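Before I ask anything, here is the structure I am working with.
A protein chain is absent from this complex, but the other protein chains hold their places.
Which chain is which? They are A and B, in the order written, and residues in each are numbered from 1.
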Amino acid sequence: MATVTLNNVVKRFGAFEVVHGANIDVKDGEFVVFVGPSGCGKSTLLRMIAGLEDISGGEIAIGGKVVNDVEPADRGIAMVFQSYALYPHMTVEQNLSFGLRMTGNPKADTERRVKRAAGILRISELMDRRPRKLSGGQRQRVAIGRAIVREPQVFLFDEPLSNLDAELRVQMRIEIARLHKELGVTMIYVTHDQTEAMTLADRIVVLNAGNIEQIGAPLDLYDDPANRFVAGFVGSPKMNFMAAKVVATEKDVAVVELLNHSGARLRKSLSGAPPAVGADVVLGVRPEHFGEAGEGDCDIPVRADVAEHLGSVSYVYANAGPEELIIEREASRQRASGDHLVVSIKAGRSLLFDTSGARIR
Amino acid sequence: MSSLSAARLRRSIALHLFLTPLALIWLFPLWMMVVFSTMPDNGIFSPGIELLPHGNFIDNFNNLQRDTDFVGAIGISVSVAVTYTFLSVLLTSMAGWALARYQFFGKGVVVAIILGTITLPYAVVLIPQFIMVARDFKLANTWVALIVPPLFNSLGVLFMRQSFSMMPDDLFDAARVEGVKEWRIFLFVALPLARPMLAALAIILFLASWNNYLWPLLINSQPGSMTAPVALGTLIGLTKVSWGGIMAGAVMLTVPMLIVFVLLQRHFIAGIAAGAIK
C-alpha cells in the first residue's frame, strides 16, 4: 500500500504539451478517479504513473519514492486495461501467471497467488479456457485478476468498463468497489463516465484539456463546483446554463436578470463582493433543482419540446429563446410536447459564473 | 425476377466460356511438363502430338541423375531453403517488431532506407556482392554464401512491421507493467500472435530461396555445391542430354511447391498480396 504523489507533472509529445503541470496527492488506500472528456490527458497521466509514458517534466512518487526513471515493473503497480489486454493464445490460468512466470517468481508462490486471485474474482472454474471463450464480464474479471496476482501497492484502471454493456457495467462497478474494500489498497481509476466517477471515488480529479479543474469528494464537486466546466461535467443530465446580466448589487447580493426568460430576476446572495452592475454572467441550475411555479425565488415560463418519461422521473426538454433547458419533473407531472409550463428557480440551488467560466461565490 | 435471373445466367455462361479456355491455356505448360517428364526422349522428339502422360518417369529420372547429381542438389536446395527461411523470418520479424513498436533515434532513416531498397534493382549490388563473397571472404561454393546475403529482405520487414503494428498496444503494455523483458514479450506474446503472418512470410521466403537462380548460379557453380535449379540449368542447351530427364527434374522442383500451394493457398496469397501494403 502506498501514496501516489504527482508534483507539477508535464507531458509533451514533441512540441505539443498535453498535460500542463499536474499536482495530485493520492492518500494511502484511497480510491481516486480521474475523469474528463476524451483527450483531456487523463489516460496519459495514468500511463505516466504506470511508467508506460516518459515524464516530460515534474516528479511522480509512489510510496514516497520518486519513480520517474523506474521501470513499470518495479513501481509496485498493476494495471487493468480498457481492452482487457488478455493474451489470446493463453488460457486464463496462463494469463494470470504469465508475468510471474516470466520474471522468475517461485512456482509455488505463483500458484498460491493465482489461486487466491481466482477465488476473489470467482473465476476458478474458467482457468483452462481461452479469452475467446469468455464473456465480456468474465474477461474483465480475468484482467482484474491479473492485476491482483501482482499484489501491487497501487492498482491502476484505464477505463476498464467502457467495453461492457450497461447492465454489466453496473455489476462490475459494484464488484470493483467491493474489491477496494476487501484489498484496502490505493486505486487510481480513469474514466470519461461521470456516473462511474461519482459512484466509485473517494475523491475525483476532474481534468480538462491537460489541466486539473478541481479535486474533491464526489458530493463536493456536485454541490460546490469550482467552475463552469466542473459544474457541467458532474451530474446527469447536465446542468443548465442561462445567460444573465447583473442589474443591481447590494452588499453580498447580486440581482441578475435572465436574458432569455422574459426578464425574470433573481436575488443571489454571495459570500464575497458581487460583480459590477452591467456585467455579463451565467446562471447554472441543475435539471433536478427546478421547482413548481411559485415554489422558488423566481419563475420562468417555458414551452416543452420533447418529454422523456423514464418511469421514476421525466425529463422535459424546453425551449426559451435560444436556450434549451432540461427540466426534471416527477413522473406524475408528465407533460406533453407543446405544453407551456412555468418553473421556478431557487437562489440557493443555483450557481453563478462569470463569462470566463469561473465561479462567483 | 425471372428476367433478372435469366440475365444473370447469360452473364454467368459468358464468364465461364471466356475463363475456361484461358485457364486451360494457363495450365497447359504445367501439364506438358508432367507429360514430357513421363515420355522417353524419342517420344518427345517425334512428329506425333502427345498430350497424355506415359510411364517413363523413373527412367527419365535415372537419366537426369546420370547427367548431374540431382538428388544431391535437391538436398542442398532443401537444407538451404529451410535454414534461410528460419533465419530470415527471425531477422525480418525482429526488425519489423522494432520498427512497429519502439520510438527510437534514427527510425525515420531506417524506414526510408528499407522503402528505398524495394525499388533498387538487385543488379546494382550483384557484382560487388559477388566479389566480396567470392574473393574477399572466400565463401564461394559454401552454404553461407547461399544463405546470408539474401537475408536482407525489405518486403518481409515491412510486412512484419505492418502485422505487429496492427496488434493492440495494451497487450504489450500489460506485459511491460508485469515486468516482462522486451525480448520475452517479443518471443512469447508477439510472435505467437503473429503466427498466420509468419506462416505467410515463411512460405514466400521458402519459395524465393527454392527457386532462386542467378545468385546461386554465380556463387555456387562447382558440382557438388550447386542448388537444384542451377544443376538443372547447366543441362539446358547441352547437346547430349536427356530432355525427359530435364523435365523429370523440373517436375521435382515444381510439383512439391504446387502441393504446398494447394494446401496453404490462403497463406500463400496473403504473403504475395502483402507486397501491396501501402
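Annotations
Rule of thumb we're sticking to: a residue touches a chain if its C-beta (ideal position, glycine included) is under 8 Å from a C-beta of that chain, and two chains touch if they have at least 3 such contacts.
Everything below uses one rule, namely that contacts and distances are computed from a predicted model.
Going by its UniProt record, the hidden chain of the complex is named "Carbohydrate ABC transporter membrane protein 1, CUT1 family" among "NADH-quinone oxidoreductase subunit H", "Carbohydrate ABC transporter membrane protein 1, CUT1 family", "Sarcosine oxidase subunit gamma family protein" or "FeS cluster assembly protein SufD".
Of A:V4, A:V19, A:V32 or A:L52, it is A:L52 that touches the chain left out of the display. The chain that is not drawn here is touched, among residues B:V78, B:M94, B:M167 or B:A199, by B:M94. In the complete complex, the residue from B:V82, B:V148, B:M167 or B:A199 that touches the missing chain is B:V148.
Across the interface with the omitted chain, chain B contributes residues 8, 11-12, 15-16, 18-19, 22-24, 26-27, 29-30, 32-33, 36, 44-51, 91-92, 94-95, 97-99, 101-105, 107, 110, 113, 117, 119-132, 148-149, 151-152, 157, 169, 182-183, 186, 207, 210-211, 213-214, 218, 229-230, 232-233, 236-237, 243, 246-247, 249-251, 253-254, 257-258, 260-262, 265, 268-269, 272-273, 275-276, 278.
Note that in this section only the chains that are shown with their structure count from here on.
Chain A and chain B have centres, each the mean of its CA atoms, that are 56 Å apart.
Those residues of chain B that touch chain A in the complex are listed here as 168, 170-171, 173-181, 184, 188-189, 192-193.
Those residues of chain A that touch chain B in the complex are listed here as 47, 50-52, 71-74, 77-79, 81-85, 87-89, 98-100, 102-103, 146, 150.
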